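Sharing a structure with you now.
Note that this complex is displayed minus one protein chain, with the remaining chains in position.
Our next item is chain A:
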């Protein structure tokens, strides 16, 4: 099994994506015998072109994707450059784990509740500053320009990129580079940008690409925060996919292929921009500007987005929790007039049922991913294969419709096993990314010492290596668990409406506008992965309590 693991991992990452893409490309050109499309034609593309929203949908995909990526990357790098090595930085990094475990949808709901015309921001300013005594008729959430969507994406992508940057810092000799730059009189930010950034960026390139692809084609966040008339392209493809009129599947497939092409085009533009920035950057670095005066203003400047993210998430989630127990809550009151658990009790049976399915899917997929990752690494794959990024780079909306058609054809759609398998495609990359560094960092002499004492490879793995990296194993499990809980589109399309989770239920409520109901489901959705994360941090700490030599960082 160990020897087969690398091949299995590659197959698990590449095959569903390849099959799904084939299942999108063929119908996009009219071929889908089950639906009467026996001949190739360009009719699906003509139908797609006839959709009046196409122009704005394409523009939205590009603007929100590039916007969210540039902003997230800039904030991440500035935070690290300006604050690395300080106390505040350690506080910020300790908040990363809970932020990462937060599902996109819950974060998006929190932000929506906060900035909506009847949200806390408007309430706090009313009526004394705004004169509003009822919620204003403004399109803040779901705005046409996609600004709310960009904000919602930045909220979640900065923690992800930050974690990737921190991992990269450990491999780039950043402390010594900074020491040299500082001793030559460079300011903190300038020195970091000129000496550490080039090495770090090389390491975080693929995660940045993943952020770009994700931001351009996201569905669940767009359903909550994105424009509605017209929809974003990804949401429209989903609409066509799930429409009762099955002929619309052809249009959906053409849309899915267009989405893929847009992402590939944007990646090409990004790579071109990288070259230009790198060439200009080398000239700039050679000119020797020290930038000592930049540190204080930049530190202050970057504190703003940090506060935006912290407050946005913190207040957003508090708002969700408060709405879930709110009775009467008049505008512009800051707090509800009465509280009650009515919605919770009304929903309790469903909450427990779907909560159980969610936890089962998440627990199993995280566990399988962990075993596969360990087997993959144990088989001597010293570095993770790049294949692991395929499911993160190809937009979900581009290959999941085709995959669900395949599932339908095989009679597997709507089964728990099929949903579990497709969750695994997205859970495995994150588990592998999370585990590979601690796995490599393990002191190999412990393994040699154990071998010399007569322990075979299995005993070295089970009795020495795994216990020594227990903390990393627990965190990788929690990351996988949270990834599974957050999956919306795979659950929806492969589950075919017969397998539901907390996430599909919560996102389905987005259009309802029922704040109390959304609050209940979103709170459940975020609580489940957070509890698992808390346990993942507590368990190794408890075990390591009497073993000081085990690193508990």
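The rule is short, and it goes like this: contacts are C-beta pairs under 8 Å (C-beta built on N, C-alpha and C of every residue); 3 or more make two chains touch, one makes a residue touch a chain; residues count from 1.
Here, contacts and distances are computed from a predicted model.
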Choices "SoxAX cytochrome complex subunit A", "Propane monooxygenase small subunit", "Spermidine/putrescine import ATP-binding protein PotA" or "4-alpha-glucanotransferase" - which one is the UniProt name of the chain not shown: "Spermidine/putrescine import ATP-binding protein PotA"
Residue of A:57, A:234 or A:464 in touch with the missing chain, whole complex considered: A:464
From A:39, A:133, A:333 or A:443, residue that would touch the chain that is not displayed: A:443
Sole residue of A:134, A:202 or A:547 that reaches the chain not shown, by the stated touch rule: A:547
Sites on chain A contacted by the missing partner chain, in the whole complex: 443, 445-446, 448-457, 460, 463-464, 467-468, 470, 543-544, 546-550
